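Quick one: structure below, then a few questions.
Missing here: one protein chain of the complex. Every other protein chain is in place.
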Amino acid sequence: AQQKKTLAFVTNAAADFWTIARRGTEKAAKELPDFEVKFLVPSESTPADQKRILDDLLAGGLAGVAISPVNPANSTEILNKVASQAVLFTTDSDAPQSNRVMYVGTDNVAAGVQAGELIKKALPNGGKIMLFVGTMDNANARERVEGIKKAIAGSKVEVIDVRTDNIDFVRAKSNVEDTLTKYPDIAGLVGLYSYNTPQIYEAVKAAGKAGKVKIIGFDEDQATLRGISDGTIEGTVVQQPFEFGYQSIRLMAKYIAGDKSFIPANKLMIVPTKIIDKSNVAEFQTMMKEMLRK
Amino acid sequence: MGKKELGLVLLILVIGAVTATINPRFISAVNLVNMANLIGLYGLFSIGEGLVIITGGIELSIGSMFALLGVVFLDLLVERGIPWPVALGAILLGGVALGAIHGFLITRMKLQPFVVTLCGLLIYRGAARYYTNDATMGFGYGNEGSGTLAWLTAGRSFGVPHTFIALLIVAAIMAVVLHKSVYGRYLYAVGKNEEAARFSGINADRVIAAAYMISGLLAGLSAVFIVFYTNSVSPSSHGNFYELYAIAAAVLGGCSLRGGEGSILGIVHGTILLQVQQNLVNLLGIPSSLNFAVMGTVILAGVLADRELQKRRMAAVANMGAKAARPAAAVAA
Amino acid sequence: MGKKELGLVLLILVIGAVTATINPRFISAVNLVNMANLIGLYGLFSIGEGLVIITGGIELSIGSMFALLGVVFLDLLVERGIPWPVALGAILLGGVALGAIHGFLITRMKLQPFVVTLCGLLIYRGAARYYTNDATMGFGYGNEGSGTLAWLTAGRSFGVPHTFIALLIVAAIMAVVLHKSVYGRYLYAVGKNEEAARFSGINADRVIAAAYMISGLLAGLSAVFIVFYTNSVSPSSHGNFYELYAIAAAVLGGCSLRGGEGSILGIVHGTILLQVQQNLVNLLGIPSSLNFAVMGTVILAGVLADRELQKRRMAAVANMGAKAARPAAAVAA
Partner (left out) sequence: MSESLLELRSITKTYPGVTALSDVSLSVARGEVVGLIGENGAGKSTLMKVLGGVVAPSSGRIVIDDVEHARLTVPDAMRAGIAFVHQELNLFENLDVAANVYIGREPLTGGPLRLVDTARMRALVAPLLARLGVDYRADTPVAALSIAQRQRVEIAKALSLDARVIIMDEPTSSLTITETNRLLEVIADLRAHGVAIIYISHRLDEIKICADRVVCLRDGRMVGALAREEIDHARMIRMMIGRDLKSLYLPPQRPAEPGGCDVEALRTIAFPDRQVALSVRRGEILGLAGLVGSGRSTLARTLFGIDPPLGGSITLGGEPIEVRSPRDAIARGIYLIPEDRKRSGLVLEMSITFNVTLPDLWRYARLGLVDAGAEQKTAEIQSRRLAVKTPNVQTPAISLSGGNQQKVVLAKWLAMRPRLIILDEPTRGIDVGAKGEIYALMRELADQGVAILMISSDMEEVIGVSDRIAVMHEGAISGFLERADFSEHNVLQLAIGQKLHAAAEA
């Protein structure tokens, strides 16, 4: 077993999103019998914890790693250290300044723009909206906000503020409750992290405002999909984490084997985000169940 | 109601009045109901924490218990389709069992409560994360089976959230236990002077272990309430820092970490104060990033004010004493 | 080296040997250097925490201090382009100032250390988040100005990481302070029996406040080292729970939360044990979701083993005492 080369996939936090990515790495692992594939989740979503994992991986002998850096802009040094000893991919969030071979993942600004379009469609006459997120210090949250603001620029939709909850679900829900209290005329609520949308959904239903307040979300939490089916939620922008996992591992193996032809000029392999709304939600649900089954 | 609780009530009323003046929606029915709901949620486990603090101990693993018991509960109910009364019973028992382990390690193995429950904090969270492979668990599509329980925990009667009603019931029971029963007296005695309690024939070990078990039971109960509030549990973050909220509520409510002091009414009021503070951050439009800072400031101000009050009271008593010693002096002064 | 430290060293060696057998890379130079680096990083602030624990107090705000001091440091250095010696000085001074505030509230306002530093935990983190508007701060491309400092903190000499060298220096100084100096003597005295210390003419307030200030100083120093380790600071998560690691290291190293006990050597060894454990989780391929659980178990096992050792030792002393009392009895027994 020591002879096998090690490929690793390092996430930025513990989340369901990554469970789907794990399925992708598992699929790739089956196709690559010569490699040992590791899937690593930091105990805490911090650069320090990721750095420790990377150091330990290098110490343990490593052929390639795909990582979602918690803090891309400032992780150049450690990423370059890794890149000097192994194949380095970034996934989910990119670190363009680093010597990574390529990026496999979402364009979060584009995803934000998609959400912004959904908002504009749901609120043709404009109105006030509030955004909800775990923390604002992750790049993906900032980029999504940026995309949304870009899309709604010029329309009558106005972002009041962003409420953070530190990934405390209770707080996430009470933030929504308090927003509904404070702004009775609120027109739309947007959940930026996967769990935010279900909490919005529950709070809006409990307040008896289902349908009156438009909800737009990100990611594919089951409750989000349910909300879309019953019409309470307008739609959600989903990424394809399965592809992150599958493609990263597969392409790293390919790269190690000497094939570099698949790398695009801009070194970005954008896995497109999709809008799920009432029209395609049933189909998507079936697909998700399928994927998460084993 | 002691002087301490009275002070807290006044503080809550003043803050409430100020907030209501700035934003009248603070006292709108819907906001009060929301607050009552959260007060119920947090109050339940804060009472358990308070009991442990009165023994002179501390319970740091409550948040992690929520994660572990939460995922086990969802697993039982949703994945395994076990009837809700059984699942509920299992979780309550689980909470008691964890409390019993803490009690055992503290009283029999003579380990410090801080260390034992710190290990609990780490182990239970790790176990929850391993159990679910770090995936968030939720009701998925199978929430229907637990409709009754969902109503019991997240529903309302006459507009009052059931969490709040549960808190009132639990607080009433625990108030009698703590302030009127033999067990409560023992708890205070052990908290103040464990050795003297032993020399009076009190089985201090059992008294202490029972406090951790009651705290575990209430943590189990809260775990279920919280699951129905959030509808899902993400094992790596669910309940993070909740033990600190509980400790803060208990301390604001007059429990001393040295043991032997505190009351149920105080703990409940401490919880209310903290929840009012959280609510007003949102209602006054204070940035969420400042929430922690405001909370810390409120706690600090609360304990400082309490200290001042206490000093004044002691001075007043001393004055009375001095007067009593000179009965000839004018009483009108 | 006391018996306690010896036991810890043995434990570390045994764990190390087992890990090295399973995965020989454990003792590869690169892995040892990585570990030394982390041991240095965590050891620095654990020593400060240990001092506070010896006074019978506790410092819960270390992690939040890292966030606040970290963002201020980056702001000074990167945004405002202040020369690094000034920025470093400002951060160290800031740490001391925060420690002094804690000391003041604890000794003068007679608040409990747990409460004061819990408020610190909340307030400093809130302040850091507000200060940066929740944005992550980093060196970006402007790291050049601080090249010397980067080398001093994150570099190596003769292959040894400077963090580790810093720990050795600080540990040596603090060992002299704690075990040889008058101040150290007073620290133990105050930690064991504050009232008696006062009766002996020791200015207990000053001794305690100084411990918090030293802890603040070391936290400031660590904050800078950590910034250069991570190259960035996310105010909402940076340093979360680090105080718990520090407390765990100190407790594993023989500090009693009741005060008056502990040694620098013990704290350093406690840190080493924790870091070895973290390292082996990754090296042995234990799922990272279990990391916390393993850590909790190691701490628990450590304190339990320590208790057993202590019991044996006490029994041995009693035996010796009994023998000494009856010199005629056979000594060979």
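The chains carry the letters A, B and C, assigned in the order they are written, with residues numbered from 1 in each.
The rule is simple: a residue touches a chain if its C-beta (ideal position, glycine included) is under 8 Å from a C-beta of that chain, and two chains touch if they have at least 3 such contacts.
Nothing here was measured: the structure is a model prediction, and the numbers come from that model.
Chemist: Just one of B:104, B:131 or B:183 touches the chain that is missing; which is it?
Modeler: Answering carefully, the residue with contact to the hidden chain is B:183.
Chemist: Which parts of subunit B are in contact with the chain that was left out?
Modeler: 176, 180-183, 185-186, 188-189, 192-193, 195-203, 260, 314, 317-318, 320-322, 324-325
Chemist: Please identify, in ascending order, the residues of subunit C that touch the omitted chain?
Modeler: 176, 180-186, 188-189, 191-193, 195-202, 260-261, 317-318, 321-322, 325-326
We adopt the following convention: only the chains that are shown with their structure count from here on.
Chemist: Cα centroid separation between subunit A and subunit C, in whole Å?
Modeler: The separation of the two C-alpha centroids amounts to 35 Å.
Chemist: Using CA atom averages as chain centres, what separation in Å is found between subunit B and subunit C?
Modeler: 30
Chemist: Mind pulling the residue numbers of subunit A that touch at least two other chains?
Modeler: Within subunit A, the residues that touch at least two other chains are 14, 41, 43, 136, 164, 166.
Chemist: Please set out, as single numbers or ranges, the residues of subunit B touching at least two other chains.
Modeler: Residues 129, 133-134, 235-236, 287, 289.
Chemist: Touching residues of subunit C toward subunit B in the complex: what are they?
Modeler: 58, 105, 109-112, 114-116, 118-123, 125-127, 129-130, 133-134, 235-236, 244, 247-248, 251, 256-258, 287, 289-297, 299-300, 303-304, 307
Chemist: With touch defined as at the start, can you tell me which subunit A residues reach subunit C in the complex?
Modeler: Residue positions touching the partner: 14, 38, 40-48, 51-53, 55-61, 70-71, 73-78, 97, 135-139, 142, 164, 166.
Chemist: Quick check: in the complex, which residue numbers of subunit A touch subunit B?
Modeler: 13-16, 18-19, 41, 43, 136, 161-175, 177-182, 184, 194-195, 198-199, 202, 207, 221-223, 226
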